[in-house]
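All protein chains but one are shown in place.
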Amino acid sequence: MNKQDALFEYLLRIADNALILGHRISEWCGHGPTLETDIGMTNIALDYIGHARNLYQYAVEIEGKNRTEDDLAYSRDTTAFKNLLLVEQPNEDFAYTIVRQFIFDSFNYHFFDALQSSSDERLVGIAKKSIKEIAYHYRWSAEWIIRLGDGTTESHKKIQEALDEMWMYSGECFNADAIDNQLLEAGIGVDLAAVKSKFDTRVSDILKQATLTLPTEEWMQEGGKQGNHTEHFGFILTELQWMQRAYPDMEW
Amino acid sequence: MDDVKKLEAFQAKIDAEIKIEPKDWMPDGYRKTLIRQISQHAHSEIVGMLPEGNWITRAPSLKRKMGLLAKVQDEAGHGLYLYSAAETLGTSRDEMFDQLHTGKAKYSSIFNYPTVSWADIGAIGWLVDGAAIMNQVMLTRASYGPYARAMVRICKEESFHQRQGYEIMMVLAKGTPEQKQMAQDSLNRFWWPSLMMFGPSDAESKHSAQSMAWKIKRKSNDELRQAFVDASIAQIEYLGLELPDPELKWNEERGHYDFGAIDWNEFWKVVKGGGVCNKSRIKARKKAWAEGEWVREAAMAHAEKRAERAAKN
Partner (left out) sequence: MSTKKEWPLWEVFIRSKAGLYHKHAGSLHAADAEMAIENARDVYTRRNEGLSIWVVPSAQVTASDPAEGDMFESAKSKVYRHPTFYDIPDEIGHM
């Protein structure tokens, strides 16, 4: 793959993670456990959708086909989305939502931290802008893991169950494929092995404080980065893209 | 001081435009009226998140999605400011939620109407928030300090809501015939319920006179409704949409627009629980509250554990 195509794919992966996770968190708006938490989660959803837009805007420039951010969000079909399977998993309840968030933030923070040293200046600019918000998410979800893990017997049980069930989606964050390797060699991309070691340290530290047990999952699930999604994904697009599909080529 | 003297001193302060603050003496009726009104207002914000929140995942562009999310989030914030203002009067947020969930407390009936198209998001921002702003601007001068201060903050934040709604309508009205039809349909459905938001006419309104004397309210329901109609007509005309009421006509003599009769039967039906969404709105609120219970409890339990550990060290 030439460098431009590889960078486009790389940007899509990062942007799609942000859009799809932002979409999932936005489903909470109006339904949170307290007003304060509702407001906080909506902020996080807004942060992610904002990150997605910045990245899509750069991606369409790299692609050079006169597409827009909305074309990328609203006109691609399932296999053209390259987000991790983790972020498309349903909210289920607050425990699942927090676990999904914690796994993702523990990866995403270190990923964006490293992205600040990319040789691609635009990417550095986007990373520097986003990292402040991501650092806040990183703290926020870890605090909730600790609160719920070391809260009541019920909350401990719920959060451990969610962790055990979601853990199989954690491995994909660190799966380097040809595109990752190509961009790493070009000095643009992030070294996922280095991110993984920081992730491992962080996760075990927080789980310890939360009195939770690190799951031992034998089978990790993967494929989102290459466009192979879980069954949940089509339903996300069904909602997300409905207006654009029902009324194509209109301004809103 | 005996109660008669206290009451006189209280009314004298109100008449002199001196704000009443939480620890000041106040008559029971004033306290109760405020708790009822402020908590109703707070409930309206929180229930109001539902019809609009309904469209967050379906918003037609990323820009619109962010605008809508920020708006619905503001409503949560506004509810929070208002609950806080009511809490200064000696009620708790949990008590107020309980009254909402058990149907003892009301909220604005407008939120019992469904949002069935994207244009409804525009119409709500423009008309419903527009009507609310009329009321809220007046309330920034309410005699109870915490309420007035919350309203100042809310009005400042709310100004983007109406503009956002009108912009959505503008794009639709100037879009394809399908889009324009969507906008017209939404205007037709939301026009009358928006007029009803100001409440029954002055002759029928049971709380109005006392609230005016206490300067909780400064304009009558009918005055505010008229101001809203007068402000809206040019906005409808600019959009190029048809007026939703054939009797809307400028009255030179009054210096106001005349408008058709409001269907008060519909108003009371929806107030009393007969709107299409009354049940589902409360059900959604109760569900969120019930499902959040273990989370709230766990956070409290954790905070207590931590405080105990800190005390030991």
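Observations
Note that the chains are named A and B in the order they appear, and that numbering of residues resets to 1 at the start of each chain.
FYI, a residue touches a chain if its C-beta (ideal position, glycine included) is under 8 Å from a C-beta of that chain, and two chains touch if they have at least 3 such contacts.
Predicted model, so just to flag it, every value in this text is computed and none were measured.
Within the whole complex, the absent chain has one touching residue among B:Leu80, B:Leu187, B:Val271 or B:Ala288, and that is B:Leu80. Within the complete assembly, A:Glu143 is the residue of A:Glu63, A:Asp93, A:Glu143 or A:Glu165 that touches the hidden chain. Touching the chain that is not shown, out of A:Ile39, A:Leu115 or A:Leu192: A:Ile39 (per the contact rule at the top). In the full complex, subunit A touches the hidden chain at residues 34-37, 39-40, 43, 140, 143, 147. Contacts to the hidden chain, counted on subunit B, fall at residues 21, 23-25, 70, 73-74, 77, 80-81, 84, 87, 92-95, 98, 150, 153, 157, 293, 296-297, 299-300, 302-303, 306-307.
FYI, only the chains that are shown with their structure count from here on.
Those residues of subunit B whose C-beta lies close enough to touch subunit A in the complex are 46, 49-50, 53, 56-62, 64-66, 69-70, 72-73, 76-77, 79-80, 83, 118, 168, 171, 175-176, 178-179, 284, 287-288, 291-299, 301-302, 305.
Across the interface of their complex, subunit B is touched by residues 19, 23, 26-27, 29-39, 42-43, 45-46, 49-50, 52-53, 56, 69-70, 73-74, 93-94, 146-148, 150-152, 154-155, 158, 239-240, 242-244, 247, 250-252 of subunit A.
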